[in-house]
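Note that one protein chain is taken out, while the other chains of the complex remain in position.
In order of appearance the chains are A, B and C, and numbering begins at 1 in each one.
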Amino acid sequence: MIDYKSERVMYYKVLVGLLLLTAVTFGLPYIFEAGADLPAQMFIAVIKAWLILMFYMHLKGEKLISVMGIFSLMIVLVFFIIVLVVDVANFQFKDESHITAPQHTTGVTKHVTVPVKH
Amino acid sequence: MSKSYFDETHCAIGHPKSTFMQWMLTVDHKRIGLMYAAVMFTFFFIAVSTALLMRFELFAPGQQFIDGDTFNQAFTLHGVIMIFLFIVPGIPAVFGNIVMPLMIGAKDVSFPRLNWFTFWLYIFGSAIAIASLFTDAGFADTGWTFYAPYSLNTGTNVIFTLVAAFVLGMASILTGLNFLVTIHRLRAPGMTFFKMPLFVWGIYATAWIQLLATPVVGITLILAIMEKYFGIGIFDPSKGGDPVLFEHLFWIYSHPAVYLMILPAFGIMSEIIPVFSRREIFGYRTIALSSASIAGIGYLVWGHHLYTSGMADIAKTVFSLLTFFVAIPTGIKFYDWIATMYKGKIVLSTPMLWAMGTIITFAIGGLTGVTIAMIGVDIHLQDTYYTVAHFHYAMLGGVVFLFFAGMHYWFPLVTGKMYDEPKAKIAFYMQFVGFNLLWFPMFIAGFLGMPRRYFDYLPEFQIYHQFSFFGALLFVAGLVFMFWVFYKGWTKGEKVGPNPWHATTLEWHMPTSPPPLENHSKVPYVDFDPYEYHHGEPVVKFDYETMRRID
Amino acid sequence: MSNTLEGFNSQAATFAADVDQAFWINFWISIILFLSVVVPMIYFAWKYRADKVKNEDICKVTHNTSLELAWTLIPTAMLFVLFYYGYTSMKVLRTMPAESQSIVVHVEGKKWSWNYTYPANKSGYVHKTAELYVPKDQNIILKMTAPLNDVLHAFYVPAFRMKEDVVPGRITKQWFNSEVIGTYDVECAEYCGTRHSYMYSKVHVIPRTDYDEWFESKKRTPGAPDVTISKGQELYESNGCAGCHSIDTDAVLVGPSLKGIGAKYDAAYLKDAIVNPDKDIPEGFTAGVMPPFTLPDADIDEIINYFNNTDKGKELYEANGCAGCHSIDSDAILVGPSLKGIGAKRDAAYLKDAILHPDKDVPEGFTAGVMPPFTLPDADVSEIIRYMQSAK
Partner (left out) sequence: MAHEYIPEISTDRDGTEHVVQGWQDDFYGGKLGFWLFMFTEVLMFGAMFLVLTYYKMLHPADFVAASASLNRFLGGTNTVILLVSALTMGLSLLKMRAGDVKGAKLMIWATIILALMFLSIKAVEWTAEYNHGVFLGLDALQSGNPHSKPFGEILFFGMYFTMTGIHGFHIIIGIGLMVWLLKRINAGKVSPEHHILHWNIALYWDIVHLIWVFVFPYFYMIGAASGGTGGH
């Protein structure tokens, strides 16, 4: 049988931690410039996720499952890196493409080039 | 007379009296495997018929029997059935179910009821796919790749097909999950990972791909459905979407999927080669680990389908480089198999003939894959018949051929009977010759610039298509003959004992033939390697009552 | 519609040789690797066949480090060679020349036709064509796209070994430089629906002078007749064709009328009909009446050009891709209805509406939303309508 009392204390402690981090999530944007804080936000989210995984989901001490989980995450990471860093970041002819803004092409093409919005 | 799994079974819900309901509700992994085979086989004939229809249409330039739209639906139907209904579930669902638990000495898979549910999920998905044939809008005409924005614009019933592919994907995920847990938890005591038969390694690697690649295509299809149904913007360029992103997501799954198809097939090869060479396999560990590394590297190379899509040149280079790395472990496997034959005692039974035939055809399929992995060359060959020939050599000449090899190899295990060997060999030769005649000319046509998914073509290519047509006829004739041989074998064949091939792995050490409901009478202790032969005879022998070693 | 794949096995672009070299290097390496697997396999299967081997002689070797290293490292080395050639051949294909030293042509691929827009010439005239004309030995950059509401296509010229998708919303580019005068087929290599297999076009590589002359003119195509009598017409008349064939009426003289013949048959057929008139006889005529003509190829092409000669309406009809979906000289239903004899059936106002707002009034048996609305100047629309009315 498990130690109910101490486990419960752990649950509450983690909850407090999570709530604090949520508060930080809320506060952060007022420090950064609009849209620039995403990495920081995601970093906080990762800490929160780690807390949930380790304590709420009892991953602590589960070697096999952790290894499998890390493997799965690595794969997602690789998808991100390849698609975003390797392909999109090197998006060719970006400035000539009208992918970032609507343009009405009908009939004979008029090649309007719309600069990318930043 | 002892009872086999044909005589009794466990059911998912209650225990119905009628034999039919017992089959419908069975949770026995062997029966489920057989039911998969029966269903796939039925779909299979639909796909083969559409293939023949295409071949008839392509017999000469100009319109022959069907119009362009019908042709487009035909190759979509052919591709969708072949990929999602047949070859992706194929070997894992049939042989993974039937023999994998036997090989590791388990009584069943880890979640037998989930296995039953998965089977019905598969049937449900297939039913949706087939149902769209009968709706007004008709079967999708997008090709099996569902490229946006075409799939978002076309008037045909793409939603059904997308939903079907999603449901089938779920079934595939659940199969993989079940096998992964089974392999981790239910191996007989003593059987470490490096004592597992190589087929189990193939299934293991495949299960990971099923688990970790299928969700990506699943969600991609959901996004496409959302977009088509609710009109939101995700991939449609008229709403700002980028079709190339769709291609990325599609191939993130669909490239690993090709290794998902081939790895269990390689597993079958690794079973057959040592048994019919009567000696231990050469380089067990390298074969096992190469399965794992093919699965791993296979995740990173999807971009070789996007060389002409408008992707960044740097990405093309990276993908090309990575793609070549897949060929290395595959090559290692091939050389290991050949080395296994060295100074063995080679028995040319039908399974061995199929295996050797596949070494030839898959080598062609794989090496032409290497051709189109070269970026500059693929820019010329992409979406031509060269690619089509490549993947038929890999899928038909690799996976399906090995599937057939497995069918011959495990036929006595499953049925307890033997088919007619000489006739089966004739069927092999017909199909081998027919296959090469069917697809080899297509390499040339493709190299000369015959694009794929063309229902009409320029007269220069006629000669190749005509060769191909006759090859297809010969091939299908051999196919029908082979199934006839199986049918005869099952109904009239001679009864055989549990181990007709002198094999060593556990599935051949059953108390009865065909096997009883709960597999081995006792779980054996495994303190031996999977392919131990001494002077051409299996080393390990069991007392089938207690499953203790008696050698 | 093109009926022959012209120049499919020639290496007509500067980089075609690089691609082919890469392919053949791969081919020979593949042969070596293939044999390294298959030859030992067949040899072992024969040498160690069951009835020849005694059980005691079966060998037990399961490892041989140097052998294993060899069959890992040697193929790996070969793969690096292949990667290198794949990469370098890609590099030449994908390294765009400077725009200042090239002709930049905008390519639009749409269901189911190609059209090309040239930069303005000295007099500010912009050529729009249905086939691509380029001078020999000149860098050409293609900037390609598709309308936003269209689908993917791929611009594929087998003779040049080049291909790249045409993506709505994106600009993709290709370049080439052809050293061989000739005509090469363009195929659409990305599946795009009903008429994917008919989405052909052509690249004409022509001498520099011809190109320049055309480019600075307002002629529809190089070699198209100017206001004055064209070379083709001259040949047509000087060779006495006119004696047997009428060209601007339907009257049957000795042979069939050639009115609109250019639209009915492709160049190869017509050439054949001039050089080998007896090979393929139209119904109702007998062989042996028309003599075979032995003319230089160039002259025959001129005559065929003359056959193809039409007005502005036809030019617009083709440049806008109408022909991709509508047949005009037969009843065949491609995607939209046949427009044969449409002038007799519908009035001009209706036809104008049908082009500008196709979904307003949809003929029976067709669905709305297939034909895109065209935004064309009124003058162009009337030209197209005139052409439709004239084509009976």
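To be clear about the criterion, a contact is a pair of C-beta atoms (placed from the backbone, for glycine too) under 8 Å apart; a residue touches a chain by one contact, two chains touch by 3 or more.
Everything numeric in this text was worked out from a predicted model, so none of it was measured.
K.L.:
Using the whole complex, pick out the displayed chains that touch the missing one.
P.N.:
A, B
K.L.:
With respect to the chain omitted from the figure, which of B:Gly241, B:Gly357 or B:Gly536 is a touching residue?
P.N.:
Result: among the candidates, B:Gly241 touches the missing chain.
K.L.:
Based on the whole complex, identify which of B:Glu57, B:Asp141 or B:Glu227 touches the chain you can't see.
P.N.:
Once the missing chain is taken into account, the touching residue is B:Glu227.
K.L.:
Among B:Ala188, B:Ile287 or B:Leu300, which one touches the chain that has been omitted from the display?
P.N.:
B:Ala188
K.L.:
Touch as defined at the start, partner being the missing chain; which of B:Cys11, B:Leu348 or B:Met418 qualifies?
P.N.:
B:Cys11
K.L.:
Determine and list the chain A residues touching the chain excluded from the picture.
P.N.:
The missing chain touches chain A at positions 1-2, 4, 7-8, 11-12, 15, 18-19, 22, 25-26, 28-30, 32-35, 37-38, 41-42, 44-45, 48-49, 52-53, 56-57, 64-65, 68-69, 72-73, 75-76, 79-80, 83-84, 88-89, 99-102, 104, 116-118.
K.L.:
For chain B, which residues touch the unseen chain?
P.N.:
On the chain B side, contact with the omitted chain comes from 10-12, 15, 27, 106-113, 173, 177-178, 180-182, 184-186, 188-190, 211-216, 218-220, 222-223, 226-227, 230-234, 238-242, 245, 249, 252, 522-525, 527, 547-549.
Just so it is clear, only the chains that are shown with their structure count from here on.
K.L.:
If you tally the C-beta contacts for B-C and for A-B, which one comes out higher?
P.N.:
Counting C-beta pairs in contact, B-C comes out ahead.
K.L.:
Quick one: chain A and chain C, Cα centre-to-centre, how many Å?
P.N.:
Comparing mean C-alpha positions, chain C is 46 Å from chain A.
K.L.:
Taking the mean of the CA coordinates per chain, how far is chain A from chain B in Å?
P.N.:
36
K.L.:
Give me the residue numbers in chain C that touch at least two other chains, ranges are fine.
P.N.:
Where chain C meets two or more other chains at a single residue, that happens at 148, 169-170, 172.
K.L.:
Pull out every residue in chain A that's touching 2 or more other chains.
P.N.:
If we look for residues of chain A contacting two or more partner chains, we find 92, 99, 102.
K.L.:
Help me check something: in the complex, which residues belonging to chain C touch chain A?
P.N.:
On the chain C side, the touching residues are 106, 108, 115, 117, 128, 143, 145, 147-148, 169-173, 319-320, 372-376.
K.L.:
Which stretch or stretches of chain B touch chain A in the complex?
P.N.:
Chain B residues touching chain A: 184, 212, 216, 237-238, 240, 242, 245, 248, 252, 299-300, 303, 310-315, 318-319.
K.L.:
Sort out for me which residues of chain B touch chain C in the complex.
P.N.:
68-69, 72, 141-143, 147, 149-150, 153-155, 237-238, 240-244, 277-284, 286, 308-310, 313, 316-317, 320-321, 324-325, 327-328, 331-332, 334-335, 338-339, 341-348, 356, 359-360, 363-364, 367-368, 370-371, 373-380, 382-384, 447-449, 451-461, 533, 535-537
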